[in-house]
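Other chains of the complex are left out, but the ones given are in their true place.
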Amino acid sequence: MIDVKNLHKYFGSLEVLKGIDCHIDKGECVCVIGPSGSGKSTFLRCLNLLETPTKGDIVIDDMHLTEKNFDVDAMRKRVGMVFQHFNLFPHLTILENVTLAPIRHKMMTEEQAKEKAMELLNRVGVGDKADNYPAQLSGGQKQRVAIARSLALSPEVMLFDEPTSALDPEMVGEVLEVMKQLAKEGMTMVVVTHEMGFAREVANRVFFMDGGGILEEGTPEQIFDHPQEERTKTFLSKVL
Amino acid sequence: MLDSFYTAFIEEQRYLLYLDGLKMTILVSVIAIIIGVVLGTLLALMRLTAEQKGKSTLLSKIAYVYIDIIRGTPTLTQLMIMYFVILKGQSGLLVGSLTFGLNSAAYVAEIIRAGIQAVDQGQMEGGRSLGLSYVQTMKDIILPQAIKNILPALGNEFIVLVKETSILGYVAIVDLTKVSDFVISRIFEALAPLLGTALIYYVIVKFLTLGLNALERRLRQSDRR
Amino acid sequence: AESKVPDKLIVGTNAEFPPFEYMNDKKQPEGFDIAMIKEIGKRMGKKVEIKNMEFKSLIGAMESDSINAIIAGMTKTEKREKAVDFSDSYYTTNQAIILKKDSKITKLAQLDGKKIGVQEGTTGDLISSGDKFGDGKKAKVLVKGAKVKRFKKGVDAVMDLKNGSVDAVVIDELTANEFVKKNAKKLKIVIDSAGSEYYCIALTKGNTAYKEEVNKQIKAIKEDGTYDKLKAKYIDSKN
């Protein structure tokens, strides 16, 4: 499904990704962990071209992201993204937040879009907030709306960048619950997270990134219980 | 004092003159504001192409030079050049509106640019990540939010514009100040026309401010909790 | 006001009206008017201080006592006399009509209903605007129903004429000559004696002693030949 080959990314003269190779299968849930500044966000953002890779190839399904004249907007309908800070549109109601993209893409009529949006909002448990504005919601509710907004385009892959780290501890659970459900239903997911409990329970594989590369990867058991690299061990000792 | 005011405004139906001047001041201001906002937005977006590409573009350079020159030279000079050189023989309304419109656009452009840049970076990413194009995101997501933060500065610019139209008289366009100049030259009395005119400007500006404040309140609706 | 000759002549002028008054290269006001008032002051045994300001501010400044004399090529008119006293005339000038070469206009009366460019607040402005013109009872309206465009500067009115936005410019003869010299191929001058006017010195209202003293000196200057020398130096040399 996702194929990354020798991915490099520079910011100016700073090399942030130093050659990443990996393959992710359809229906897999991959969690990416690692210290701050190790390039986790940059890696994830390359996967939907929010950052332009400097070198290397990314192929998702039949799409060659790194080819010339690649249709970025079409790809983004198939690859959803959820941000740490939700990035909801504050001037639109919750319902409008969710229906905006499908309507603009003419994927469905306004009626259909609203119906689907309500269905998704109910599924993530915020159906009753449809007519409110983002400022009136708690952090957990906002993040669930953000997930629904991404799902409204029926993406084949979902990318999450620390979706719970801006939340009050009480609200972390409700968002992880929604993500767990998604994973169970077979969504292909790449999740950058600090929630080791979630990674252990839900991930098929865990990538440990450090210094711009994937230092170690494996099943949650391999990474959490039997880490091979010294860096992985120190990191986990601080975080667990 | 009351006497002076009678001479300055009532005698010989002078208030009719003031009304005429007021009409010109308001017409020029309104048309100039419209031109300024439309062209200013365009210039702002041109300058922002540089942000988007990470380096200056042809469009951003053109906008930069335009803004630099317009803001760097006195409006009076621009008005004279427009009246005597570019639009010679055209009506005062046209000359005035166009001069002030083109002038204001430069200031409006910088205000709008700052407003757009003040919208959280994440909003553009949020829109783009949903497959919306740059233009769609700008139109549906960034601009509607920017306008709220822009409005106070924009209001300032409009106020400055209205007051600056008082130089129209230099090229014989009969605005409010020109009428007051005319009356002063006839009645040999400056204070009453000056104060009276100042009051009229004050009222115009006050209306403008109140209108803009009301608009701002409406736009801030979605902030309510 | 009390009737007393002031200790010092504080003279308002607008040094943008050559050859009567202008800034010389030492950035001091100079010209025929300036020379006249200095001569008058000298003969009265008073110091003369020149204050340069906008023409239309002059009478206001007199009323607020910032100055006690105005010499600025100012014509005696009925309206101005409500605010100031005028000395006897020290110079007679004509109003000129500046026209495009092909214009058929020959006198002021033919400007009725036309578009006229003028310098704001000048005699040309008054005449063109249909105000009564002339001394006392002889005053009458010379131009009726014209559309008057008032500029801050004469040069702008002339530019407007060249651009075809007005049909004529009404302005003092001497100034008109300068403009037409610069644009000899396009413009011409018509003089109408109906527009003759008399430059006088404006003085603080109601101060008769002061006015009489100034009039006495004007007369003396004219009689002893000083007047002709000044005129030759400042005015005739320019034409």
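Labels for the chains are A, B and C, by order of writing; each one numbers its residues from 1.
Everything that follows uses one rule, which is that a residue touches a chain if its C-beta (ideal position, glycine included) is under 8 Å from a C-beta of that chain, and two chains touch if they have at least 3 such contacts.
Fair warning: this is a prediction, and the values are worked out from it, not measured in the lab.
A single copy of each protein chain is placed in view; the full complex in the file contains them as A x2, B x2, C x1.
We take it that only the chains that are shown with their structure count from here on.
By the document's definition of touch, subunit B and subunit C have no common neighbour.
Relative to the centroid of every protein C-alpha atom shown, the closest chain centre, again from C-alpha atoms, is found for B.
Chain centres computed from CA atoms place A at the largest separation from subunit B.
Centre-to-centre separation of subunit B and subunit C, using mean CA positions: 39 Å. Here the CA centre of subunit A is 83 Å from the CA centre of subunit C. With centres defined as mean CA coordinates, subunit B is found 45 Å away from subunit A. On the side of subunit B, the complex with subunit C involves touching residues 80, 84, 88-89, 169-172, 174, 178, 181-182, 184-190. Subunit B contributes residues 120, 122-123, 125-133, 136, 140-141, 144-145, 148, 222-225 to its touches with subunit A in the complex.
Looking at the complex, you find that subunit C touches subunit B at residues 56-57, 59-60, 63, 79-80, 82-83, 117, 120-121, 125, 131, 149-152, 156-157, 159-160, 163-165.
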